[in-house]
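One chain of protein is taken out of this complex; the other chains stay put.
Note that the chains are named A and B in the order they appear, and that numbering of residues resets to 1 at the start of each chain.
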Amino acid sequence: MTINPDLKYSKSHEWVRMDGDVAVVGISDFAQDALGDLVFVNLPQVGDEVTAGEAFGDVESVKAVSDLMSPVTGTVAEINEELLDAPENLNNDPYGAWIIKVENVTDTEELLDPAAYEAHCAAEA
Amino acid sequence: MGSYVPSTREQRQEMLEAVGLKSFKDLYRDVPESMYLDRPLDLPEGKSELEVSRVLNAMARRNRVYDAILRGAGAYDHYIPSIVKYIPAKEEFLTAYTPYQAEMSQGVLQSIFEYQTEICELTGMDVSNASVYDGATAAAEAAAMARDRKRRVTLVSGAAHPDVINTIRTYAYGTNDEVKIVPAKDGKTDMDALRAMLSPEVSAVYVQQPNFFGLFEEAEAMAAPVHEAGALYILGVNPIALGIMKTPRDMGADIAVGEGQPLGLPLGFGGPYLGFMATTAKLMRKLPGRIVGETTDDAGNRAYVLSLQAREQHIRREKAGSNICSNEALCALTAGVYLAAMGPEGLKEAAEASMAKAHYLCRELIKLPGVKLRYEGPFFHEFLLDMPKAEEVLAALDEKNILGGLPYEGGVLWCATEKVAKETLDAVVAIVKGVLA
Partner (left out) sequence: MKLIFEKSVPGRRCAILPACDVEKVALPAGLKRETAPLLPEMSETDVSRHYTELNQHVHGVNCGFYPLGSCTMKYNPRIDEEMAALPGFASVHPLAPRAAVAGCEEVLDTARKYLCEITGMDDMTFQPAAGAHGEFTGVLLIKQYHDSRNDKARTKIIVPDSAHGTNPATAAMCGYQVVNIPSAPDGCVDLAALKAVLGEDTAGLMLTNPNTVGIFDENILEITRLVHEAGGLCYYDGANLNAVMGVVRPGDMGFDCVHLNLHKTFATPHGGGGPGAGAVGCKAFLAPFLPHSALMEEAGHVQVRGFRGNFLVVVRALAYLLTLGREGIPEAARNAVLNANYLMAKIKGTFAPAFDRICMHEFVLDLSEYKKATGVSALDVAKSLIDYGMHPPTMYFPLIVHEALMLEPTETESKETLDWAAEVFRALYELGYKDPAFMHAAPHNAQIGRPDEVKAARNPIVRYTKA
């Protein structure tokens, strides 16, 4: 289970990094492993409002659906459309395959640094 | 008493002992005494097979079996090829459950895949589901599919089938959404009214083609304003007409739905019928109901499987777009057999003959005194006539064991299919002539 040292993590296994004022969001290696082979990603639309702690989309595996929780409050600036054709990118490259980019960030969830996140994953497992 | 329980009294005792119990009542020891039914059901005693046959045959005899049916309005008396009755009666097709275990259900899964393909071909769409309950629910599910967070209003043509309108309304009532009826003018959707009613809140517009009165709508012309307003266009179509009529895809529809009963299903006093739903690739993941997909097994063999299940209720639960769990599998199989028996030429013939016979009947009837076609315009196989003494006309036909058109809004809605012979149509005209003389 890899944990990227340059990112922050939410308790629900999303990662965030700031590119200037824009928050980039994805899911961790722990998450993609638990979800199994992903077959589809339901993305929001550019311009949609997202709220910290609430679902902004979901991912589907063959037998299950899981919400994606937004770690920040703001407006969706970009969505990773590649995921629509290749959801497996989330499995193969969870830290490279970002899901959404959020601008006008007004609020952030309580985020964990890599060490705290590692402990959190160990406790959950 | 009839029973399908094979175990003998001795075996039942043995089994109770194996479970460690003395009597059947012990099995229900969790049931509070006050609730345990301590009296026999108020039902007649069970019957032998012969007796059941007598009782139900007697009920069936209290129904009229007409020699000719000239009434449509959502249920059509088409000729059903003989082979169509035999195949769905095969015990395996008849009694199997939903094909959740793909390895032992390739026969069902493949038959659905074939049906899906045929619906796509008929409608011009990219993806079809495995069917839904009937044309009315298909329309309601399509309307639901089209709604999103911002757009919730559905516009429904007032020239659609009353049961379809009412079903769309009911489903919208369920989700607290609004349905507005676009008024009909001269028997067709009023396009000016439609344009006036389009707004950024409208998610979809539903139009029936041909409509309830049998008329062809200017469906293609409506696509542009609907799309300009940002709404989806849903067309409810007759599958026999699709043998000769432009596809809903080519008319600009985003979703095509309809009643599949004409494809080999008996009238059956209203059911079971068959709802088909087909849409573009873009909307595939919003389509409710089962979908069969093609894949391979680990040895590389082609295999069919229930797919995209993450759309459905057993996975999404309250986040599913619909609660639909089953389809009308055996009816979809029946439709597949019908289409195979008829082929593209046969379907074309059925459509052309239905249209031709309806026009013939119409032409001959409007020659009679006082009989008028209420709405002008091209029609498929149904037409609404204003006629004097409508009740007597229908009674006279009934006496000759012919079911005439449907009395509707002061007129009579007639239908003819390829099944009715010219002689019968001539006889009908003669009878009507006799009444109106």
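Everything below uses one rule, namely that contacts are C-beta pairs under 8 Å (C-beta built on N, C-alpha and C of every residue); 3 or more make two chains touch, one makes a residue touch a chain.
Just so it is clear, the structure is predicted and the values come from calculations on it, not from any experiment.
Novice: Looking at the whole complex, which visible chains does the left-out chain touch?
Specialist: Across all of the complex, the chain we cannot see touches A, B.
Novice: Which residue from B:145, B:165, B:182 or B:256 sits in contact with the chain not drawn here?
Specialist: For the chain that is not drawn, the touching residue is B:165.
Novice: With respect to the chain omitted from the figure, which of B:344, B:370 or B:388 is a touching residue?
Specialist: Missing-chain contact among the listed residues: B:344.
Novice: Tell me where the left-out chain touches subunit A, residue by residue.
Specialist: Subunit A touches the missing chain through residues 37, 39-40, 60-63, 87-88.
Here is the rule we use: only the chains that are shown with their structure count from here on.
Novice: Can you list the subunit A residues touching subunit B in their complex?
Specialist: 39-40, 42, 60-65
Novice: Along subunit B, where are the residues that touch subunit A in the complex?
Specialist: Checking each residue of subunit B against subunit A gives 285, 308-310, 315-316, 319.
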